[in-house]
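Heads up: the structure comes next, in structure tokens.
A single protein chain has been omitted; all remaining protein chains appear in their positions.
What follows is chain A.
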Amino acid sequence: MAPRIQSRRVSSTLLPYLGPSLSTSIPSLPSLPSVFSTFSRSFSATAPSQSKLRREMFEWLDGPGSELKHHKPNRTNYVSQYRKMIGKEYRDLKQYPFPENPTFISQSILSLPLQNEIYKRVVEEKQTVREVSVTFGVDMRRIAAVVRLVELEKRQRSQGKPLALPYARAIHEMVPTTGIARNPDQQKMHESINDLPMHPLTGAQMFYPVPESRSFTRVDAGRVFSGAPAQEHKIAEKWSSPHHVAERVPKRPHLIELVGKGDNARQVLQPADARIPHPQLIALERDLAKYPDEPLLVEQRHQDRLRDQAEAEQKQREAAQARRERKITSVSPQESRFDYRIKEVAFTTQTTGRDGRAPWAPGRRYGVPSDDRKRGMRKVPTRVEA
């Protein structure tokens, strides 16, 4: 009788070439204990020395562990699923790669069609990153990364460089993925896009007495955490609502008040409304509550807001670029292989220290060894320019 083979679901990575070489690696079901299978000295009566743990391991790998040998297309295959669980804290075992750690789950990755769709929308349809981020529930930084990676992939394909296509197919079968829904209304959000980073200032526990009659908002709480004095009544009337702050601050960040003097000056902690990546969604929700019967008006206002925001961001980017360029003169002589970027340096107490030999001072100075000559200095680069 021919050896019986365990039936498995077909993986698209293996389909055309399921030859005899693969079938040998599929474990046959009725297997002998590994002690006997590894028994090479047929004339000797003594069993080969194998530790108890090693024997247990091979027994487990041949028994319950054999489920883990090959991946199961389009579902995860972790150890947790084959371990008896005591207690009810494990909600859905197929998400947990580590059976003893319920705080880590295997989260989904973007499927290949979704990556290509994101690239298409941003590059070809010229949608803003913000829009695409809200449509698919993907973080804006991730969108930028996807565009960058798909662009690189296209370039490599056109150059005929080697790609790891079967590997990519296998990974996308093993790891949970977020795909595109046929109906755009049912699109599953990939991740939470409005994450508020926990500010270190808010870690402190504070007791701040407030009169009952006073309306103490998120703006005031931020001021208390950063140790800013209470606002004057006139200004407070204008600025105490977090929604107002959220509308103005992203457009004019230089208006944020500073606390402290000199090097210790810090910006006052802003309310969550101004610090989340998509503040325009709050304004949209407020409009929806305010004008429940006028969806067109709400949409119009939302679009206006998006446009203003994009313009303001663009203006800020340009200003920053101009500021950077103003500091640096670039010289590209003819017949030269190099471009020179020259930065103006002033020799003052601030730039070189009181004795003119401060470690941060520019250029080479007599008696001050360069960093790579000093003991204990790291020579590993700290950044690589893209």
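We take it that a residue touches a chain if its C-beta (ideal position, glycine included) is under 8 Å from a C-beta of that chain, and two chains touch if they have at least 3 such contacts; residues count from 1.
Criterion: contacts and distances are computed from a predicted model.
Engineer: Write down which listed name, "Dolichol phosphate-mannose biosynthesis regulatory protein", "NO signaling/Golgi transport ligand-binding domain-containing protein", "Small ribosomal subunit protein uS4m" or "V-ATPase proteolipid subunit C-like domain-containing protein", is the UniProt protein name of the chain that is not shown.
Structural biologist: Options "Dolichol phosphate-mannose biosynthesis regulatory protein", "NO signaling/Golgi transport ligand-binding domain-containing protein", "Small ribosomal subunit protein uS4m" or "V-ATPase proteolipid subunit C-like domain-containing protein" narrow down to "Small ribosomal subunit protein uS4m" for the missing chain.
Engineer: Out of A:Ala45, A:Ala289 or A:Ala346, which touches the unshown chain?
Structural biologist: Residue touching the absent chain, from the options given: A:Ala289.
Engineer: If I consider the whole complex, including the chain that's not displayed, which of A:Leu149, A:Ala181, A:Ile235 or A:Met377 touches that chain?
Structural biologist: A:Leu149
Engineer: Which of A:Leu296, A:Ala322 or A:Ala386 sits in contact with the chain that's absent?
Structural biologist: A:Ala386
Engineer: With the missing chain put back, one of A:Thr46, A:Gln186 or A:Ser215 would touch it. Which one?
Structural biologist: Looking across A:Thr46, A:Gln186 or A:Ser215, the contact with the absent chain belongs to A:Ser215.
Engineer: Touching residues of chain A against the unshown chain: what are they?
Structural biologist: On the side of chain A, residues 2, 5, 7-10, 12-26, 51, 53-54, 56-57, 60-61, 65, 68-72, 76-79, 82-83, 97-107, 109-110, 115, 139, 141-142, 145-146, 148-150, 152-153, 156-158, 160-168, 170-172, 174-175, 191-192, 194-198, 200, 210, 212, 215-218, 221, 241-243, 271-273, 276, 278, 281-286, 289, 380-386 touch the unshown chain.
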